[in-house]
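These notes concern the structure reproduced below.
Missing here is one protein chain; the remaining ones are kept as they sit in the complex.
As written, the chain order gives the labels A and B, with residue 1 at the start of each chain.
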Amino acid sequence: MNLRQMIRGIAGVAKRPATIVRPADDLGSRWDTFLEKHLPTPLGKEVAEADVHVREGRFQRSLSLMAGASSVLAGLEVSYEHYKGSYGQKVMWTPVVLSGAMTGAGVWGFFNKWAAKTVLRWVSVLTLIDSLVGFLFHVRGIARKPGGWRLPVANIVMGPPIFAPLLFGVSAYLGLIASFLRPEEAPEYIDITPGRLRGIRRFFFGRRVRWTQDIREGRFQKHLAVATILSAFFSGFEALYSHYKNNFRYKAQWSPVIIAPLLMLAAALSIRSPRAARTVLPIMSLAAIVDGGVGFFYHARGVSRRPGGSKTLLYNVLYGPPLFAPLLFAACGVLGLLACLMRRERR
Amino acid sequence: MSSTSSGRDSVDRRPYDAKSGAPLPQREQPGYYPGFSTLGQKRFWDEATRQKVLDRVHNVPPIRFFLPAEVALLETVVAHLLPQDDRMPSRRIPIVPTIDKRLHEGRTPGYRFAKMPPDGDAYRIGLSAIEHMAKKSYGRAFGELTWREQDELLKSIHDAKPKPGAESVWEKMPIHRFWALLMQDCVEVYYAHPWAWDEIGFGGPAYPRGYMRLEHGEPEPWEVDERRYEWEASRDSVSDPSENEIASHDGHPPAGQGGTH
Partner (left out) sequence: MQSIDFPMHRHAPGEEVDYVIIGVGSAGGVLLQRLARAGFKVLGMEAGPFWDTERDWVSDEAGSHQLYWEDKRVTGGKNPLALGANNCGKGVGGGSVHWAAFTPRFHPSDFEVYTRDGVGVDWPMSYWDLKPYYELLELEMPVAGPAYYPWGDPHGYAFGPHPMGGVGNTLVRGCTNLGIGVSIGGPVAILSGSRGNRPHCIYRGFCIQGCKVGAKASTLVTHVPDALENGAEIRDRCMVSRIHHDTRSNRVTGISYIDRDGKECFQKAKAVIVSGYAIETPRLLLNSACAGYENGLANSSGTVGKYLMAQIGNVILGRFDEPVRMYKAPPAHALTEEFYETDPKRDFARGFAIQTVGPLPIAFAKQMMVARGNWGWGMRRIMMDYNHWSSFGLLGEILPWADNRVTLSHETDQFGLKVADVSFNLHENDEKLREFGRNKTEEVMRAAGAKEVVQEARFAHLVGAARMGSDPTSSVVDCYGRTHDIANLFVCDGSILPTQGSANPGLTIQALAARTADYLISQGTVIFNSDRRDMTPPPVRPELSPPGTHGVGVPRVANLASR
């Protein structure tokens, strides 16, 4: 069974085969040709096809699934982090509940186009709002520690993790994007005239081409590059202070602290230069993904090496190095990789 | 705080380097944490704590309880119980004035052992016993003895096998309790001082800023790593034996009195 059949099998759809379309204006077309030539058949064709789907914004199903999967990680992380904070305030339950909802909506969105456009979208919006509210609560939590913001270093390190809620928002962001995409089986050409404009929208945006239209067509590379910068910043900052808390006992603890700004830089360059988006961005993204994987291994080893080891496993998982944090760092790399596969915005 | 008066010997009482045999230079800050300064962190302390600790450093209380002769004798004794010859004279921690302050104010730890007189009386009786022991055993006043003789006389109290001369005192006042009273008062003053915290690598006051590196003995960003050096106590001293010597009392070492749990 090849990749396409697998996807269709899971999705329960078997529609018309996709045709590879190479608009002449697109740098990405060369990339596809390259892939098709140099990867062994039939894999080359599948990968190239997936790439086309991404470039054309026809990957709603897979992105829904990705949003759901990353919500599982974020949900696990937030539930044990908040357990360490004893769920001392009721609002601390909201991200736990919402991450569950996000996972459900992501999976549903994978199977169902309607769910992807509605349920996933609104759960994602709710989660994004919650992550902003959480950020404010964490800022307040630091302010309310003894010394407050007059002791920024000690209280950022020992207080509620300041950017963790925003990092949690990244999976909601993926969900939101997915809700605007087209499913994989959608036709490759679409009418770019704006759809029926409703009153309020027309009032705010006039008859311009809506940003959602760009997303529908996979034209949001710059947009995604910005998202990569932000998430790399949040995740890299978390790595910085938690490794600082640990006095950088191991040299490897410097790696995310170094890679994160480089990834941010690569993504920033990509906003200006399409070339950077095809060169440094994938390299740094891959570096972040590999580093996240290695970090996951080291964190798992760190947990097993704590006093008591497997005999006090539950405690060691909770209070040892955070298992899923490196995976969330890797997710920033995935975001960057996605960005380099996109087409650029019209504007 | 005067440096110790010791009668007739002029032996160097500084600790020495075990390999070269040369005395170690006096330091501003002995111990294994060079450059560590708790006082340097005082702006991170709360106001009440800062006042309390700075008062301790800057305001040495006047002598009000002891008589001048008692002060001289107690200074010599304390210089043996907690020697500071490795410290530069300007960086020695005054101990006797703070003991005097406690006795003057009549402050107790909240109890008195049934067989012990009140603390002030215990000091007076004990100090005169030390003089009597010096006279009887060496034929000289305590202050006239050599450093080693003084150390040995005090060690006989530590061991609860006192040199002759004050039997009647020790019949009434348990000798191990007197020793504990002296030692506890000394460590209570010395290790309350920020210079002593720097020496042993203790972080000092920690509010409102607490600690972040709780495990593996990692230093806080403002603490320093340990840098050990080997040293031996002065050859004339008997207070740092290679084997521990715990005085037994009725077959048991005496119970401790600190509050830790």
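One rule holds for everything that comes next: contacts are C-beta pairs under 8 Å (C-beta built on N, C-alpha and C of every residue); 3 or more make two chains touch, one makes a residue touch a chain.
Source: prediction; values computed, not measured.
Enquirer: Using the touch definition given at the top, which of the shown chains does the missing chain touch?
Expert: So, spelled out: the chain left out of view touches A, B.
Enquirer: Of the residues A:Met158, A:Ala288, A:Ala325 or A:Ala339, I need the one that contacts the missing chain.
Expert: A:Met158
Enquirer: Considering the whole complex, which of B:Arg27, B:Arg91, B:Arg124 or B:Arg213 touches the chain not shown?
Expert: Looking across B:Arg27, B:Arg91, B:Arg124 or B:Arg213, the contact with the absent chain belongs to B:Arg213.
Enquirer: Touching residues of subunit A against the unshown chain: what are they?
Expert: 83-90, 92, 141, 144-146, 158, 306-309, 311-312, 314-315, 318-319
Enquirer: In the full complex, which bits of subunit B touch the chain not displayed? Write them out.
Expert: 15, 30-32, 45-46, 48-49, 52-53, 56, 80-83, 86, 107-115, 151, 154, 158, 180, 183-184, 187-192, 196-197, 199-203, 205-219, 226, 233-234, 237-241, 244-247, 252-261
Just so we're on the same page, only the chains that are shown with their structure count from here on.
Enquirer: In their complex, what parts of subunit B are in touch with subunit A?
Expert: 44, 207-210, 212-213, 216, 218-219, 221
Enquirer: Could you pull out which subunit A residues touch subunit B in their complex?
Expert: 145-147, 151, 153-154, 157-158, 244-247, 249
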